[in-house]
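Before any comments, here is the structure.
Every protein chain but one is kept in place in this view of the complex.
What follows is chain A.
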Amino acid sequence: MVMSTVQTRRQEVEQLRREATIKREKLSKSMKEMLDFIREHEQEDCLLVGFSSQKSNPFREKNSCAIL
């Protein structure tokens, strides 16, 4: 029991030491890059912007010939 506690604690400290060494960036920079990524891919995102025509939707209803 004592041994496993020591081991768990040691693992926790080792994990924290590792995490303390990682390189971080300012939130403003990483958020700007996320924003840029979204802008760059928005037009391909059919669930977001829809299909240019329903014909390009592979899951459109097949017998949807009635345009009212």
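Simple rule for what comes next: a residue touches a chain if its C-beta (ideal position, glycine included) is under 8 Å from a C-beta of that chain, and two chains touch if they have at least 3 such contacts; residues count from 1.
Simple rule for what comes next: contacts and distances are computed from a predicted model.
Not every chain of the complex appears here, and the one that does not is recorded in UniProt as "Guanine nucleotide-binding protein subunit beta-5", selected from "Guanine nucleotide-binding protein subunit beta-5", "fructose-2,6-bisphosphate 2-phosphatase", "Vacuolar protein sorting-associated protein 26" or "2-oxoglutarate dehydrogenase E1 component".
Chain A meets the missing chain through residues 2-3, 5-6, 9-13, 15-20, 22, 24-35, 37-38, 40-42, 44-48, 50-51, 57-61.
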